[in-house]
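Of the protein chains in this complex, one is absent; all others appear in place.
A, B and C are the chain letters, set down in written order, and residue numbers restart from 1 in every chain.
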Amino acid sequence: MTQTDDPRIGVFVCHCGHNIAGVVDVEAVAKMAESLPNVVFSCDEMFMCSDAGQQLIRDKIEEHNLNRVVVASCSPRMHEPTFRRVVEEAGVNRYLFDQVNLREHVSWCHTRQPEAATEKAKDLVKMSVARARVLEDLPIKTVKVLATTLVVGGGIAGLRAALDIGDRGFDVLLVEKESELGGHVAKWTHLFPADESGAEVIKPLIKDVKAHKRITTLTNSKVIEFDGYIGNFEVTVENLKTEKKQKFDIGTVIVATGFIPFRPYGYFAYGESPDIVTLAELQELAPSDQLLKPSDGTPVKKIAFIGCVGSREPGVKGHEHCSRHCCAATAKAAADLREKIEEVLILYQDIRTYGKGHEEFYRLARRRHVIFSKFPRDAKPVVTVKNSEVHMSWRDVLADRELTFQPDLLVLATAMIPPEDIAETAKMFSLTRSGDGFFNPEHIKLAPLTTHTAGVMIAGASQAAKNASESVIDASGAAAKAVGLMAKGEVEIESTVSHVLSELCSSCHTCITVCPYGAINMDETVDPPVAFVTEAKCRGCGTCASACPSSAIIMYHSTDNQIMTMVEAYLCSPAQLEGGEPQ
Amino acid sequence: MDEVNTAANTNHVPSSNFAKEVEAMPGGADIAKCIQCGMCTASCMVASTTDKYRPRKLIQMILLGLREEVLSSDLPWLCMTCRMCEERCQENVNLAEIFHAVREIAAREGYIPPAFKNAIDVVLKDGWMLEDAYSDFIEDDRDDLGLDTDLSWNKKFVAKLKKKYFKGVFIK
Amino acid sequence: MTTVEKKEVQAKKEWEPQIVAFCCNWCSYAGADLAGTSRIQYPPNARIIRVNCTGRISPEFILASLEMGADGVLVSGCHPGDCHYSSGNLKLRARLTIMKMAIEQAGINPDRIRLQWASASEAQIFADGVTTIVEQVRALGPLRREWK
Partner (left out) sequence: MAKSIGNALIVGGGVAGMQAALDIAAQGFGVCIVERSPSIGGRMAMIDKTFPTLDCSACILTPKLSEVLRHPNITILTNSEVGSVSGKAGDYKVRILKKARYVDEEKCSGCGDCATECPVEVPSEFDQGLGFRKAIYVPFPQATPNVYTVDMDNCIMCNRCVKVCEREAIDLEMVDEIVEFDAGAIIVATGAQLFDVSAYPRLGYSLYDNVINAMEFERLVNAAGPTGGHLIRLSDGKVPMSIGFIQCVGARDVQKGVPYCSRICCMYSIKNAVMAMEHNPDAKVWVYYADIRAFGKGFEEFYEMAKARFGVRFLRGRVAEVMQGTHSGNLVVKVEDTETSEIRLIEHEMVIVSPGMIPPEGMSKLARKLGLPMTDDGYIKIEHSFFGPVATKDPGVFVCGMADGPKDIPDSVSAGSAAAMKATIILAKGEE
């Protein structure tokens, strides 16, 4: 197909069952689309994404010789890849497809205004058709994928991912900030659901990683620069001790930067007594036969745990999520400690022992006479420190009693929160973060391990609060994603990059200053020098195109014309577009 | 008997000792299994008729170690052993058995609700519960049916029992 | 009656603000998606145009939108520091600050332009943002009136 072909546009309006059709008059939308310029076919259909729907698109492309396709359905963030593939199978360049979001942006958020929703749907379809008329085909580019994975973080997830990739026969560069591998798990004394200590679990992994000929481990190190694109990333790793910097070329990345336990200053007198510790701090106390009070070294006879500290707090940013591992971890620790301690209390809101073997810990703890007391959500226990003694008081909602307790040791099961430098990591790898502060997966349901940055995977607690066993599963899964790319050896990349029209360039250097990736340089071989884009470095943000004072930069697939024509389609009547007066 | 709620506002220090004590009694073994879901209360015939009795809450009071309060109240005595709660409990807690064990501890320490005590006193005295109601009419009926009208053997039997087992320990 | 005619009839009956909304793909467009999946309800006056980054938005887009009759323009992007492309949103912010001064001098109330940051998880902030610009513009009345 060439650009001189007259646009022949097909419009497909999806019911999405009731999801769209229940609010938007899809038939009316499809009918309206028929009257739009260059539209040669328009219809509505139950599920466009189903096999039947996809076949319909392919059939109609052939039947009507369509060269542009507009599908009005759900968010393009979900199905753009699906439909791009469909049109491509029928011989239409993927960049000649455009999707209208009638579900997330119309029917679901204007449920009670069906008429206004239908008007909005019509406008959006008009805008998309207008854009489709001026879309241009772009070449499909593939790049090779280097057979090395960068694994960031040497905790249990990072170690597992590195081992799996190494065992599968690909090279791994494992970068760990600390001087030792092993992360949190290495320090923990009471792991669940197994009976091993963290050290017993992590040691064999570390040994295997160190012995593996395909795995290069850099401890005390940090990724300080990250550049390039899927399959061909260039990273700079700095040794934090020696400040020595090294550059590596890698193909894929797994970010397994994990979490930190929340240090709950301001909660339950934390910090006011050495005898108030977090669950993580308890886990890290040196193992001994008898648990000793941190303050005076005498044996702990009474211990209390408080759950959900810094977790499940509606409206408190970064602390709204459930930290997932603490209920089972607390039950396990309490059950383990109970036999040597006179009294163990767990104060909770809900007991979330959901996993394999977790309910058994809960039962075991109860059987060993750990006392469980549920406190009201709006009246948390009050903890004070008097004469270096810890006093707690709260109401047990289940017995409707005011209770007090003086534990020798108070353990706060605190939230898993992202490491302090997660914003930096997010920025480095262009990852987005969700409300809990952890990284967003590509899709929360069906793509939990990949991200919106092609070639960068996430695993373990860097994605959300998780326990060690779940992190191990994630790690192997993320490794599969990386290996999938490397085994194939090449991958298609987006052609949506910017391009300088050298005859219009006034050599002002503005684009060079605004480009965040250093993708634009001056071609000094011509006189006067003009700007040019290194496509492999360009990630398609388009900042240069809008900054260029000479309009010399085209942002492919997002040209000025392609954007403005949508605005026109929305605001101007057909008469106006022909040069008439506004209505 | 103390009213249960009088103790509600005094602060209590939780302890597992009472639960352990109950657990050591025959029938008390399952006390620690309770997760406080409330299935028992919602199934309980007695709880349906009085706001005072909540088997779930009573278990929690035992688990929190409210020993004196539980033993001195008449709550453990309100269970009528229909076992509907046991039939439904998803954690296999045998509440009727547990309350039976608690009653034994209570009785041992002299906590028996007057109604129960009076009933037992009557039985020990008369040999049966209904002597006051034994009227001429019933006597006639028994006679008509060819039954023995002299029921004093009840008394003798109880007197024997008393002598053999009770030795007058807790019967005033 | 054609759609256009219908619209004219409606326009005479009751004026509804027309809002052009530019959203970046990574934060605000996703936030708007989440508003949908979370079933958050907001006024149906805005038409979203998706761009990769708010940095792509040239001042001309906004000026032309107003010229073509938009009553207001909403620009929604990633929070400063969260930009998928590192800093496109900051460049947009700089441009917009200057542009607002310029349009004010041209006699257009700068409240017709709203810049907001809404991340992919901030569905409510996105929806509230749409509500705010619609209400602001509704209070100002149609832009055509301001032109005259």
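Heads up, the rule we're going with is that a contact is a pair of C-beta atoms (placed from the backbone, for glycine too) under 8 Å apart; a residue touches a chain by one contact, two chains touch by 3 or more.
This one's a predicted model, so the numbers in the text were calculated from it and none came from an experiment.
**Q** Check the whole complex and report which displayed chains the hidden chain contacts.
**A** A, B, C
**Q** Among A:N38, A:T82 or A:Q113, which one touches the chain that has been omitted from the display?
**A** Here the residue in touch with the unshown chain is A:T82.
**Q** Consider the whole complex, including the chain that is not shown, and state which of A:V397, A:L501, A:A536 or A:C572 touches that chain.
**A** Spelled out, the listed residue whose C-beta touches the missing chain is A:V397.
**Q** Using the document's definition of touch, tell me which of A:K141, A:K241, A:K340 or A:K488 contacts the absent chain.
**A** Considering all chains, including the one not shown, the answer is A:K488.
**Q** Considering the complete complex, identify which of A:S128, A:T353, A:S373 or A:T414 is in touch with the unshown chain.
**A** A:T353
**Q** Considering the whole complex, which of A:D51, A:E503 or A:D527 touches the chain not shown?
**A** Residue touching the chain left out of view: A:D51.
**Q** Since one chain isn't shown, list which residues of chain A touch it in the complete complex.
**A** Given the touch definition above, chain A has residues 15-19, 21-22, 46-47, 49-52, 54, 74, 78-79, 81-82, 103, 111, 156, 164, 167-169, 191, 193-194, 196, 201, 204, 311-312, 314, 320-322, 324, 350-360, 363, 376, 397-398, 400, 434-436, 438, 441, 443-449, 463-465, 468-470, 472-481, 483-485, 487-488 touching the missing chain.
**Q** Over the whole complex, note the residues of chain B touching the chain we left out.
**A** Contact residues on chain B toward the absent chain are 35-39, 41-43, 47-48, 51, 54, 56-57, 88-92.
**Q** Footprint of the hidden chain on chain C, which residues?
**A** The list for chain C reads 34, 37-39.
The working rule: only the chains that are shown with their structure count from here on.
**Q** How many angstrom lie between the CA centroids of chain B and chain C, rounded to a whole number?
**A** Going by mean C-alpha positions, chain B sits 73 Å from chain C.
**Q** Averaged over CA atoms, how far is the centre of chain A from the centre of chain B? Could you give it in whole Å?
**A** 60
**Q** Which positions in chain A touch two or more other chains at once?
**A** Within chain A, no residue contacts more than one other chain.
**Q** Hey, what residues on chain B touch two or more of the other chains?
**A** Chain B, residues with two or more chain partners: not present.
**Q** Provide the residue numbers of chain C that touch chain A in the complex, in ascending order.
**A** 2-4, 7-8, 11, 18, 20, 25-27, 29-30, 32-37, 39-42, 44, 47-53, 55-61, 64-65, 68-70, 78, 81-82, 84-88, 91, 95, 119-122, 127, 144
**Q** Could you pull out which chain A residues touch chain B in their complex?
**A** 343, 345, 351, 362-363, 366-374, 393, 396, 398-406
**Q** So in the complex, which bits of chain B are touching chain A?
**A** Where chain B meets chain A, its residues are 8-16, 19-20, 32-36, 56-57, 60-61, 63-66, 91.
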